[in-house]
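The block underneath contains the structure these notes are about, expressed in structure tokens.
Only one protein chain is missing; all other protein chains are in place.
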Amino acid sequence: MENHSTTTMPLTSDLPNKKQTVCIFGTGDFGRSLGHKMIQCGYTIVYGSRNPKNSKLIPQGATVLPHAEAAETSDIIIIAIPRIHYATLERLKETLDGKVLVDVSNNLKINQYPESNAEYLAQLFPESKVVKAFNTVSAWALQSGALDASRQVFVCGNDSKAKEKVIDIVRSLGLTPLDKGSLLAAKEIEDYPLQLFPMWKYSIYLSLGLTAFLFIYCLIRDVVYRYITENKDISFFIAITIPNRICPIVALILLGLVYLPGIFAAILQLYRGTKYRRFPDWLDKWMLCRKQLGLVALAFAFLHVLFTLVIPIRYYVRWRSDSYLLQQVFKNKTDSFRTDYAWLSDSYLAFGILGFFLFLLLGITSLPSVANSVNWREFRFVQSYLGYLTVVLCTAHTLIYGGSRFLYATSYPWGLPPAYIFSLIIPCIVLVIKFVLIFPCIDRPLTAIRQGWERKPKDLSEPQNLSGSSV
Amino acid sequence: MENHSTTTMPLTSDLPNKKQTVCIFGTGDFGRSLGHKMIQCGYTIVYGSRNPKNSKLIPQGATVLPHAEAAETSDIIIIAIPRIHYATLERLKETLDGKVLVDVSNNLKINQYPESNAEYLAQLFPESKVVKAFNTVSAWALQSGALDASRQVFVCGNDSKAKEKVIDIVRSLGLTPLDKGSLLAAKEIEDYPLQLFPMWKYSIYLSLGLTAFLFIYCLIRDVVYRYITENKDISFFIAITIPNRICPIVALILLGLVYLPGIFAAILQLYRGTKYRRFPDWLDKWMLCRKQLGLVALAFAFLHVLFTLVIPIRYYVRWRSDSYLLQQVFKNKTDSFRTDYAWLSDSYLAFGILGFFLFLLLGITSLPSVANSVNWREFRFVQSYLGYLTVVLCTAHTLIYGGSRFLYATSYPWGLPPAYIFSLIIPCIVLVIKFVLIFPCIDRPLTAIRQGWERKPKDLSEPQNLSGSSV
Partner (left out) sequence: MENHSTTTMPLTSDLPNKKQTVCIFGTGDFGRSLGHKMIQCGYTIVYGSRNPKNSKLIPQGATVLPHAEAAETSDIIIIAIPRIHYATLERLKETLDGKVLVDVSNNLKINQYPESNAEYLAQLFPESKVVKAFNTVSAWALQSGALDASRQVFVCGNDSKAKEKVIDIVRSLGLTPLDKGSLLAAKEIEDYPLQLFPMWKYSIYLSLGLTAFLFIYCLIRDVVYRYITENKDISFFIAITIPNRICPIVALILLGLVYLPGIFAAILQLYRGTKYRRFPDWLDKWMLCRKQLGLVALAFAFLHVLFTLVIPIRYYVRWRSDSYLLQQVFKNKTDSFRTDYAWLSDSYLAFGILGFFLFLLLGITSLPSVANSVNWREFRFVQSYLGYLTVVLCTAHTLIYGGSRFLYATSYPWGLPPAYIFSLIIPCIVLVIKFVLIFPCIDRPLTAIRQGWERKPKDLSEPQNLSGSSV
């Protein structure tokens, strides 16, 4: 029981004798929540407010004074008012000289102002020591004590003594301070809490789009076609059969898209004969999304594995296999064993299993803590060699699955080809071009270009100048 | 081969010329192990001991002197004696003035003393620079070199120069120093190695209790009932059938318990009209355990998945399906295909697969390194939206599994309802109340309360005062 209380209110017991007074400007939600938490942890809180008499909602135990008087009580002043009101504090300039001002503000959108709020505050009060902190913690989290999310508090500032003081407060509230350096880092810190998976957007929208398209395609090709031509209701395919057709296709397309930009980049570098020119913007962005594309692909592959493994449990599958068997019985004939079928079935599954296993390995290596514990050489080895091996295995898995199926007319109801064919286009392109690129006669100049040691000397003097003037 | 030696004995090769002398007070296990390791890494070690002549067990290469003489030899003194003997060192006060004292002590239980050992040492020797370090490393780990566990050494202290020196020693022993700030952090550092999954206790005990109850319940309802009424021995159900019935129930109950406290909190806030009053203690603790509850639930869900996927491999299942088929043959009749069965079977499985997939996503996001790389907004999005979607999918999975089963009298041997019904109670309560809470007329005031901007003005003046006097 006691352990818990140490987590929620650390160091309370041995603090009373060194109760420090901290001043908070602003009695808004965040100011109140932070003050409440600090009082719990043994601090004395003095609020600075424009009209102290109307500030009824301040936490129990705190006092409210006008700004100037409040500022007198403490060396550390937490500025919990919106940026637009910073300028109104300028009349307190002399009082605030030499004091530590903690900027806790957040913006409503990224790049709202040219400079960060903390840098703006530092410009207004050049004689004060501005420290950016606490903006990544939500008022709700402070209030409820339920800090299951990140307990990290990014701190930055130009004065290291001032930073130390703020870091000590952060720590005594049970949060984890993370020193991000000088006030230069304030912009990054302020942008941080505004993001909602910015890098994931493209990958997720793309995969959802693909899923929707393929769902409708399969619905028409399988369910609607059967219903119209044979008047057979197989709408229950929507639950598992069709998802299990869509998932591997989306996974393989996305996996191909992870390696396609690398191919483009190599071709571009070979063509330009230099690596010292920027890639076009779309290629740059695409390359930055590769990790997310790969992880979304892994998620679809995982769903495909689960959907496949439940196949023998499904009522439909059991009924079909039973009724086939009963037909054999009633016709009094037996299928003989075909080794080629056994080979196809087993190698198809084996390629899929190995491909999924390597894919999972790639996913684990991209976990932040694992990625940080490998160096560049190791990361390249895993993501490049194992990555291509994954593409090869998964493509082989799909090719064997397809088998000679695409040759029969029955595979083209209403002329629509089986959906799995779509998934093969990009990976096959990637593998064919990659295969060309690893030929020694092409690999050698490419490696040289990437190491920066060599390039095409004849064309170079000219394009270099051209690129010089165009950049 | 060389790489390994650098890992075990880093920097040995280039240290001999700057061999530093370090003094260790105390020749107990930890003092000896640490000294041994430091000698291996090129340090000169002088032990301080009460009776130097009897200290036979010190590591090869170290010297033993009386405390005072030993202290003269070095600027850094590692205090490897129990806290209760700290006071006996007070006679050395003058010798130790200005020196770096490294407190490596641990306590036997949490909150054993009012202040941390390091702070106590600092009080005894105000003129020395006390640094807390090494307490998280075990003597056994130092000795065996097998530091597969955390290589982290938490370091804290008020004097940054002194801290730097200790951090350099930590690093030269091949360990990872982690600066935790001022001596204020010593208590937390000392409590750290004493914990044995403090946050996990409730969740694990609860799940074990539930498992035991459900095991006995299913044993009686299925195995014992069949044995008594039909004299049929199906005791082998204990191995897989019953566990596979228990696991999803425990998982779903725990998942419900993850979201129930949030519901309580919302109701309490709506009722109080403010978020500025603390939740009752039990609710606070419950909310802090949610992550652990969720992960234990995920473990049970994972077991459920494995137990389900092996179903078609089980001898019992294969025999049952074969004998059913043979009955059909001998009776010369065939079951016709029923689309409604196919729908139920497939949608039941599909909901389960999607629910498990989202559940796994939630689990991955709660890995420390992943949770630290998302901001508060992203964390809320995943844990709240995806979390509720998981509850919905898993509840639907169970409802469809149950189907109309609960209507038949055969489902109530000895009047006992099927066990799965227990698992539905909490998630259904959570979902129903949550559904009510997202109605705009209730959601709007709740959001306002949580943002702190609005509250019920008429009731406020009074309960605020009441709460003020009661807190």
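The letters A and B name the chains in turn, as written, and every chain counts its residues from 1.
As a convention for this text, a residue touches a chain if its C-beta (ideal position, glycine included) is under 8 Å from a C-beta of that chain, and two chains touch if they have at least 3 such contacts.
Quick caveat: nothing in here was measured; it's all calculated off a predicted structure.
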Consider the whole complex, including the chain that is not shown, and state which of B:P368, B:G403 or B:P417 touches that chain. B:P368
From the list B:T21, B:Q195, B:T339 or B:S384, which touches the chain that is not on show? B:Q195
Tell me which of A:I267, A:A350, A:L399 or A:I421 is the one touching the absent chain. A:A350
Full-complex contact with the absent chain, from A:I39, A:L124, A:A265 or A:I442: A:A265
Going by the touch rule given at the top, which residues of chain B touch the chain that is not shown? 2-4, 6-8, 10-11, 13-14, 28-30, 32-33, 36, 56-57, 59-60, 136-141, 143-146, 148-150, 152, 164, 167-168, 171-172, 177, 192-197, 233, 235-236, 239-241, 243, 299, 302-303, 306-307, 309-310, 312-316, 318-319, 322-323, 325-326, 329, 367-370, 372
On chain A, what residues meet the omitted chain? 110-111, 114-116, 119, 180-182, 184-185, 187-188, 191, 195, 198-199, 265, 275-276, 279, 284-285, 287-288, 290-291, 305, 308-309, 311-312, 321, 325, 328-329, 334-335, 337, 339, 341-347, 349-350, 353-354, 356-357, 360-361, 366-381, 383, 450-453, 461, 464, 467-468, 471
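Heads up, the rule we're going with is that only the chains that are shown with their structure count from here on.
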Between chain B and chain A, distance of the C-alpha-averaged centres to the nearest whole Å: 24
